[in-house]
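Just one protein chain is left out here, and the rest sit where they should.
Order as written gives the chain letters A and B; numbering starts at 1 within each chain.
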Amino acid sequence: MIGKLVFALVATALAPVLGGLISGVDRRITAWLQSRYGPPVLQPFYDVLKLLGKRPMATNIWQVLCAYVYLSAAAVSVFLFFLQTDLLLIFFTLTVGAVFLVMGALASPSPYSQIGGQRELLQMLAYEPLLILVFVAIAMTTGSFKISAVFAMDKPLLYSLPLIFVVLGYALTIKLRKSPFDISTCHHAHQELVRGVLTEYSGPYLAALEIAHWFEVVLMLSICALFWATSVWGMLILVALTYFVEILVDNVMARMTWKWMLRSVLGVGLVLSVLNMLWLYAN
Amino acid sequence: MLDTLVFMVVVVPFLVAGLLYVVRPDGVRKLIVSAMALVLIGSALALLAQGPFLMAVPAAVNELVVLLDFLLLFLILVYSYKWKSRLAVWLTLFQIAALAWLDFGLADHGKAGPAIMADHLSLIMLLVINIVGSFIAIYALGYMKVHEEELALAKSRQPRFFFFFILFFGAMNGLVLSNNLDWMYFFWEITTFCCVMLIAHDHTEIALKNATRALWMNVLGGATFVSGLILIQKVAGTMFLTDLFAMGPMGAGGGALLIPLFLLVFTGFTKSAQPPFESWLCGAMVAPTPVSALLHSSTMVKAGVYMVLRLAPLYAGTFLSSFIAVFGAFCFVATAALAVGQSNGKKVLAYSTISNLALIICCAGLNTPASITAAILLIIFHAVSKGLLFMCVGTIEQKIHSRDIEDMRGLYGVMPKTAVIAIIGVVTMMLPPFGMLLAKWMAVESAMGQFLVIALMAAGSALTVLFWARWAGALLSAPFDAERPEKLPFSVRMPHVVLASLAVLLSVGAPFVYYGLAEPVVAMYYHAQAFTMQYGSFVSSTGMFVVYPLFILLGLGLIFALRAAGRVTPSEIAAPYMCGAQTTVDGKAAFTGPMRTPVVSVSGNYYLDALFGEKKLSHLANSVAIVLLIIMLGGVL
Partner (left out) sequence: MLEKFINAGRLKSPWIMHFDCGSCNGCDIEVLACLTPLYDIERFGIINVGNPKHADVLLVTGTVNHRNKHVLKNLYDQMPDPKAVIAIGACGLSGGVFREAYNVVGGVDKVIPVDVYVPGCPSRPEAIIDGVVEALERVKVKLGLAG
């Protein structure tokens, strides 16, 4: 037990470092795809450090409260993941963060963060059912919602749940804030959103949100890794490939509308999960 | 001792109600209601300490109940006639005839049994009714005073209001303590009658219209109830719950018992306002807010789910059970979707109540130890949080004269304390580590293996998060410096604070709630245990919910966040980004428009009328619900 706790603690402490690196690599690959050179791989850390050093500025205290609750919830959900607890529980903890992010955005009277908050809610509406379905599918294959049960499998989950993995991909795209689903906040939508949910956050508070996002990225990718839990290399390759596809999708897709998002994500997600579950039952 | 306690919770409210009807001075009424609240809470706790019991009553009491039952039905008939609801008149006439047949033709009067029974489920219901309900009654004292001032009535109608309000407690307590189904039916009809009278209380046109609708829908439930009773008497030859339980699942008459069970469960659906009957509960919000708080949290609608849950062991393992699960899951999604389309705060609460009741029904249908645990925890936690939220909306409405969520924007600036309490209510409804989410987690995990049910649950819980989160956000959006002192009378503030603390404390004590209340019920039903506790976590074969670790970690996170927020100095507060053209009008953010005139920026929630509009969606939900009910009926036949 103590060993597991220490492992989870260390993993949680390292998660933001990993998340930052992933984000740095992401920016490099994106630049490469756009025939640019791109920033140094450590750039995300420079950004966050700089933000930490800026003078704090907020529109009201609730925003600040919400930002830090979001950060804490994201860290706790990563901790629970590496403690190998219950997938559904981790999902619910993740929701705490997401809800507080929205509340923080809605707490500011700025019209841009208001729109961002509303869109973030719609994004949640799109990915939450999918994530629950993914977790349920995993549980129905392994017989338990506990993550340890996934590691007890002798065959990678991907063999039995290939379509569910695609469904997870949809949720991942939304959670990573990648096109075509980057409708609630985005670096490129100045005219439309300014910066959506993040508009009114600046300096250290923005840094907190960025770190929280890194936690979430690590968590989401770890969930992907569960689909090849039988070997470390398998996990790494699967995650790397998945992430590359995410970047590719991000670069070739335009930002779409929320209606399109709800329709396509829920529609495709539901059909794919049902097909996969039918196939599983048939076997 | 025991009979005194039962007398206290069942008969005393009737007497007190009668007293309140004749007493007019405000002060005396306050005293009586407060004293009764204390007595009820005390008796409920004492009964809990006492544990399960059976109690026989003298035959004379039985005859009295029968007599009163007929009187009540005639009273309902009179009102049905007065309000010109033909349907209700016919249904009531049917009930009178059916009851006469049942009582004088069928019932085996020689076979007496204990008319009163309390097992752990009844005791839980007693706690919920009397504790949550009592605080709402105290809240009603303060609320009704302001309410009548606003209406500027020549003669106070509070005696009438409190007569029916307090009557409710006796009826509910009697209902959950009945072993004799005939008694249960009697109390059931009293709750219907009280509810309808309270909806009609303000005597406006819309109040009467909605009361009429509530009347016929609930009378329909009454009609199916009495039909179910006749069939049970015919098939099983008994009217006592204990006898039915002793026969075990479907013990008597095999499949034949399914038809009456379906009828009784259907009765529960009408009372719990499940689609296609959801409109009566939504209409009930025309009544003064304490009525809504009472109906939605601890009484009335909880009677419906109590019925479904009570009968769960009898239909366990049947086709009916799995269909109840599907029906519940569907209603859960459908009504959550309806809530998304609403900006009226009370309507959001109403739909969310129906949605949670549907989840409870779904859990009863799943019929596993874990799902029954979930259902019980949902009943408890939902009662506290929902009672609290309704009180908040009532208080807010009396201050800002609107119940629309959009008008509650920036409420923190106007009523900081109430806003924070409302946010606590919302958070306990939708986020872990609070009890509602614990129960939802149990529900989802127990539905594992039933993909359809779980997919519906997934969609429903996402919709739930959507409508709660934006409400909480709207309450928060306030200018920083607008904090003003907020004065409320003690009888209004105290129930808020008590229920908010209760919502949080019960969640912290979730393991105790589980061991003390839920687990005995499950043990009684299934002779099995759903969860064990390890390291302060609920553990089952399919998963674990770490209650204490999560409380500690998220609690630390909250403290960390509170400290960070506390360090913010006024000089760090800046205007929002308005493209560099920001200005303010009465503290509201605005753009500088043409000719330097300010243009206030207005923002609102997405209510997605095209997708979640009430008109279209409720038709769809009702049609699907009717189809499901017909299939269910076809199945049991």
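The rule is simple: a contact is a pair of C-beta atoms (placed from the backbone, for glycine too) under 8 Å apart; a residue touches a chain by one contact, two chains touch by 3 or more.
Just so it is clear, the structure is predicted and the values come from calculations on it, not from any experiment.
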Residue, one of A:I29, A:M57, A:M153 or A:V166, that touches the chain absent here: A:M57
Which of B:Q95, B:T299, B:Q582 or B:S618 contacts the chain that the document leaves out: B:Q582
Residue touching the undisplayed chain, where the options are A:I22, A:I132, A:I183 or A:L206: A:L206
Chain B, residues in touch with the chain not shown (by the definition above): 574-575, 577, 579-582, 592
Residue numbers in chain A that touch the chain omitted from display: 27, 31, 34-40, 43, 45-57, 187, 190-191, 194-195, 198-203, 206
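We adopt the following convention: only the chains that are shown with their structure count from here on.
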Chain B-touching residues of chain A, taken from the complex the two chains share: 55-62, 64-69, 71-73, 75-76, 79-80, 85-89, 92-93, 95-96, 99, 102-103, 105-115, 117-118, 121-122, 124-125, 128-129, 132-133, 136, 139-140, 143-146, 194, 199-200, 262, 270, 273-274, 277
Footprint of chain A on chain B - complex, ascending: 410, 412, 430-432, 437, 440-441, 444-445, 448-449, 451, 454-455, 457-459, 461-463, 465-466, 468-470, 472-474, 476-480, 541-546, 550, 553-554, 556-558, 560-562, 564-566, 568, 572-578, 588-589, 601, 603, 605-606, 611
